[in-house]
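Report on the structure given below.
Of the protein chains in this complex, one is absent; all others appear in place.
Let's turn to chain A:
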Amino acid sequence: MALCDALPTLLCKFPAIDDGTIRVVRKTIDESFKALVRSYANVIDVVVAPLQWFLNLLERSFTGAPWILVLAILLAFVFAASRSWRITLGAAVAMLAIGLLGLWNDTMITLAIVTVSTLLAVLIGIPIGIVMARSDRAQRIVNPVLDVMQTMPSFVYLIPVVMIFGIGKVPGLIAVVIYAVPPMIRLTNLGIRLVDKEVLEAADAFGSSPWQKLKNVQIPLALPTIMAGINQTIMMALAMVVVASMVGVGGLGRNVLQAINNQFFTIGFLNGFALVGIAIIFDRASQAYGRRLQKHSEVVHG
């Protein structure tokens, strides 16, 4: 390069820290992380055990129960949420097609993990969102963390998850929750912050305590936005179960992974479509529920 000849080497070839130093740093961090994990192995087991138990319970009930019963319960849920025969019928058709294609069992396994991870994400996300809404400082701290969580490639944080929790269903579950929780937190925070100032003032004027204000005004008025968060969380969990199959989560995701490895075009797409099917069912049902919640918030008269 002619240009490089004219420049000192320092400005031409980037002066990276030398490999030796990086290797030492890397080794130190990895080793100390591993040591940390080893010393907390007991604690980690205690944390993991209830998750394992709950996930297994749900998976066994979903796969063990007669399909007709599971289908009936699922459709009842969809109808209760959406109050729409069209959406319920669509769900029935999608589930029957999945069954006919021999994917019922795998779908049940996937449904179990998506259910548990969504519940966890809601349980973790709503309180954090509430804290963020109450304090600008908390918001300033949590927001960049969420930014990193949402932009970091999901494969990358599989690494510490596997290092801490090993390979298996629960590590997969934890990875899914980490991936799916940010929209829950963000939309809870947003929903509470958007609550009408006048209504909040009215609650204050009548002498509401902070808890009464949260329970009677902020959460109910933020609920449509929180529902949108739950909807996004479900969608992200469904996307992440495929990636999580790399650390041992079963179900539709694993089939997709195998199809990638073996170039099984048809199997890959069938499983993919099964995931799309349940995604659409959840999406339509939860959106319809959100719209029903919002019914009375819309201003009809001036």
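Assume a contact is a pair of C-beta atoms (placed from the backbone, for glycine too) under 8 Å apart; a residue touches a chain by one contact, two chains touch by 3 or more; residues count from 1.
Just so we're on the same page, contacts and distances are computed from a predicted model.
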| request: Assuming one chain is omitted from the figure, identify its UniProt name from "Quaternary amine transport ATP-binding protein", "Sarcosine oxidase subunit delta", "Xanthine dehydrogenase family protein subunit M" or "NADH-quinone oxidoreductase subunit F". | output: "Quaternary amine transport ATP-binding protein"
| remark: Considering the complete complex, of A:Y40, A:F155 or A:F206, the missing chain is touched by A:F206
| query | Can you list where chain A touches the absent chain? | reply | 196, 198-199, 201-202, 204-209, 212, 216-217, 220-221, 223, 293, 296-302
